[in-house]
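Just below is one structure, and these are the notes that go with it.
A single protein chain has been removed from this complex, and every other one stays in its place.
Up next, subunit A:
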Amino acid sequence: MGSLFRSEEVCLAQLFLQSASAYSCISELGERGLLEFRDLNPKVSPFQRRFVGEVRRCEEMEKTFTFLQQELRAAGRVPGPLSESPRAPAAREALRVQEQSEQLAQELREVTRNRASLRDNLRDLRQYLHVLREGQRFTSLPAPLGSPPRPRAHSDREPILDPSLHQHLERKINFVSGVIHPWRVTSFERLLWRACRGYLVASFVEMPEPMEDLATGENITWVIFLISYWGEQIGQKIRKISDCFHCQVYPYPESEASRTDTTTKLHGRIQELSVTLEETEKYLAEVLDKVALALPTWRVQVQKMKAVYLVLNQCSFDVTKKCLIAEVWCPVQDLTQVQDALRQGSYQSGSSVECFVQRVPTSERPPTLIRTNKFTAGFQSIVDAYGVASYEEVNPAPYAIITFPFIFAIMFGDVGHGLLMFLFALWMVLYEDSPRLRQGTNEIWLMFFEGRYLILLMGAFSIYTGFIYNECFSKATTIFPSAWSVATMANHSSWSSAYLATHQLLTLDPNITGVFRGPYPFGIDPIWSLATNHLNFLNSFKMKMSVVLGIVHMGFGVVLGVFNHVHFRQKHRLVLEFLPEMIFLLALFGYLVFLIFYKWIKFSAADSLMAPSILIHFIDMFLFTSNAENRPLYPGQVPVQTVLVVLALASVPILLLGTPLYQWCRQHAPRMPLATGEQEPLLEGQEAGNSVNTTMEDVESGGHSPDTQHLDFAEVFMHQAIHTIEYCLGCVSNTASYLRLWALSLAHAQLSEVLWTMVMRNGFVGLSYVGGVVLVPVFAAFAVLTVAILLVMEGLSAFLHALRLHWVEFQNKFYVGAGYKLCPFAFAPDTWE
């Protein structure tokens, strides 16, 4: 499987599509998601493109769909589920979808309108009914019984008119009845009193049931009023006032008989209206059902159709051959699939002439395609986050699958914390198919979920490094017995109880036989976690470990560059760049690694007082001086070091001038046109349109016409000078940068220890039953702080630093990362709502 190691071969191809079958061919290609289409009409505005009419039609349909969607939502319904993704519709079917959707929208509008007006009517009638009913109280009874009307000052003077009286009075009593908003009652009354006192009787009563206010939509208990007056002018005044107050006025029949008559009629009409309203609601529900059923499919279909037309807009139309030409980036592996898709498309559209695909040579750099599966995708994405690999460059991702979690684990090493992380990731991995996990909307959760394999490996490696550091929630374990014997030391130095009582701190001396029995077989000896000077030992160990691992990691990066040189057939770079780089790195820092290992093996406690300092030797090596008090590690050290430094310094000018001089020589002594062999097969196929490449051309590949190479020499030299300086200085600074492995692992260990000593240990101090109960909240605090500080915060911190070490220190030894990804035209799964 070469796919993860470098990008797949991607070629430029042209598709020749017959006008009749273009649509279905593109639709078929979209279903398979293989090709990236290039825009052949970049200078044409969207309004002038060929298929702008169809795109507009799709957009209109989408507007209708939005309206339907809103109506569905207003009615509280959910659109039906989509069983399988429908294909982009053919022209006839699209027309049918358009007609149907518009018809449904029209129906929906009509029905909602009808329903609204029916509802209005019903409300009106109901109000009228209430007015009549309540009004009865005032006009049919001589004295008010039951709920009394509101007490007012003037009503004492005006007795309720007895219907039998008005015949004598020869004044015709008229009525104004209506409904008024409860907040306006007082001012209404007052105005009526001021304007028409003496000539009217006004009674107010609340409606028994609340009704909807059309303006605001809330339910309000309206107030029914009944005004009996005499005199025509008074009547006009009253009506004007009621108008001002936005009252709903209803005609109040004068005689008892007509009132009962009206009431009965009202009852009847209300009945009818209710029935009609029910029918309307049922019909509306049916229409909504139809919409809910059809809408999802239509939306997907129209989306796909629009996408296909947008792609067709990018093709150029060849008038002579009456076909559309599309330019695509296609993975070479998939060319047969593309041909198959075109065949399918032509067949589906019923055209007899087949569309075909033809590969086209190009000098532009193709996009990068690296196929990943669900496991490798996470690692590839953290590499891509820094920069997408240039076309056919070595991809750091397959190595990062292991080195990234490993470097994280060096900074995070703790068995307990690693186990928690591992179990969390394991849960996510085992339940990765559960829709509840997949469709979470929380962005932070999605980030964790997508990195589940990353976290799984990080946890696993943390368990391993935790065992090596011998730390489990900051406590050491004695899987093997400790190599340091306190008993032997105590017996040898006669540490009696009295002696111990007066001496707080005593040191074990490895010079005494039997005190130190040999190296702990797996990891750090557990006695160090009990020692007060454990940091002295651990710091030295972790610093040296960081430097060694850093130099190995960087050396590996330089070696990966060899694959690039070989693949791009630039073998001269093996001698002129790889070799000097390697010599520089190994002569100086490889030697440092050697010194570290040598000192570990050769020097023991016997000569501990005079043990040489590696750091001072290293500095002296560069300065060509020597320090009398720092004895040499081995005989002949000084001449060896001198040779190494000279070698390293000699490799710098080779690195600086080698490649530019080689290219200059080749250019100025052209033997034959070097068409093959040295260079990539680059031809001068001119492609119209813009170049989507992001970088300047790859200068060192030497693929230009001879006249431009002359000008480029300055650029080549500059580029190489920058590379040399960056590499040499980088070696020093990056080696020091790896010391963050020590720093973060120290921080993690100390935080762990603090949590133990100051939180958890206090739970064990009380030995009574009460102490047992107290242990529970103490453990709760310990657990919360462990997760929040040690797992989340330290985890993120170690993740970040491991990422930085990969992106900068490792990748700048070989990685360019100036490519762009292949984005195939594919119908994305719809995600709305």
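The working rule: contacts are C-beta pairs under 8 Å (C-beta built on N, C-alpha and C of every residue); 3 or more make two chains touch, one makes a residue touch a chain; residues count from 1.
Rule of thumb we're sticking to: contacts and distances are computed from a predicted model.
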Quiz item: According to its UniProt entry, is the unseen chain "dolichyl-diphosphooligosaccharide--protein glycotransferase", "Proteasome subunit beta", "AP-3 complex subunit delta-1" or "V-type proton ATPase subunit E 1"?
Solution: "V-type proton ATPase subunit E 1"
Exercise. Identify the residue among A:Cys244, A:Ala487 or A:Ala736 that touches the chain left out of the display.
Key: A:Ala487
Quiz item: Which listed residue (A:Leu426, A:Val552 or A:Val774) would be found touching the missing chain in the intact complex?
Solution: A:Val552
Exercise. Specify the residue from the set A:Pro253, A:Gly523, A:Gly658 or A:Gly819 that touches the hidden chain.
Key: A:Gly523
Practice problem: Based on the whole complex, identify which of A:Ala257, A:Ile444 or A:Ala501 touches the chain you can't see. | Solution: A:Ala501
Quiz prompt | Candidates A:Ala13, A:Ile401 or A:Ala749 - the one touching the absent chain | solution = A:Ile401
Quiz item: Where does subunit A touch the missing chain, residue by residue?
Solution: 1-5, 373, 376, 398-399, 401-403, 406, 410, 464-465, 468, 480-487, 489-490, 495, 497, 500-501, 503-510, 515-525, 527-528, 530-534, 536-537, 540-541, 544-545, 548-549, 552, 597, 600-605, 608, 611
